[in-house]
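Here the complex is missing a single protein chain, while all its other protein chains stay put.
And then chain A:
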Amino acid sequence: MGLEGKTALVTGASRGIGRSIAIKLAQLGASVIVNYSGNKVRAEETAAQIQSVGSEALIWQCDISDEKAVQEMVKESIAHFGKLDIVVNNAGITRDGLLMRMKEEDWDAVLNTNLKGVFLVTKAVLRPMMRQKKGRIINVASVVGILGNPGQANYVAAKAGVIGLTKATAREVASRGITVNAVAPGFIVTDMTDQLSDDVKNKMKQEIPLGQLGSPDDVAGAVAFLASDDSKYMTGQTLSIDGGMSMQ
């Protein structure tokens, strides 16, 4: 599953699942562009870990819901590394609340980053990938995009949208050697889930057939597979990494 000589862009790579993905790809030999929006110190920590396994890291700050900023990031990444083989659309935010009380700005913020951001990054990287006649795009969706979740109408809508966007993009570019797949993590131990009370976490565990929360590395392993040649005959798929929560 080696990725020697490959270049990967990971959005939202300063922490959590994005950081684990960036480090995993680096461990397999890829050079990584570490995108982040707000936390420079933690992005630098991710970059240092990438360098410690012998890979090259480039840190790039940009809000992925800003088209011009995204285009510049992609252009500079290619100028630096000469190509872009793998793109992981991971960056995401939450603004939870009951739909009846959800503010329009909370809806817009989540949709802009979690769905429009994936569209903008994908649009910017497809051109160079079509020139290369090869490319791997991996979108990070969520189990809630499949099952729904009360209090997360905006997040669920965006993540279900990512699954649909994955399929539409996969069909558009399949003939050009570019694959587009998604992963749908379940409850993973990150800053996002650390905020939950023990009571909520215990209830969650009861809904997980494998009986425990996942780790970011569980997600990173699936992303690495989708980034490698081992998955070359797969496109438009969503792999659930959720301890069995969404099994059909």
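Heads up, the rule we're going with is that a contact is a pair of C-beta atoms (placed from the backbone, for glycine too) under 8 Å apart; a residue touches a chain by one contact, two chains touch by 3 or more; residues count from 1.
One rule holds in what follows: contacts and distances are computed from a predicted model.
A single chain of the complex does not appear, and UniProt lists its protein name as "Acyl carrier protein", one of "Thioredoxin family protein", "Acyl carrier protein", "Amino acid ABC transporter permease" or "Cytochrome D ubiquinol oxidase subunit II". The omitted chain makes contact with just one of the residues A:Met130, A:Leu147, A:Met192 or A:Ile208: A:Met130.
When the omitted chain is restored, the residue from A:Arg42, A:Arg95, A:Lys134 or A:Arg176 that touches it is A:Arg176. Panel shows chain A; residues 127, 130-131, 172-173, 175-176 of it touch the chain omitted from the view.
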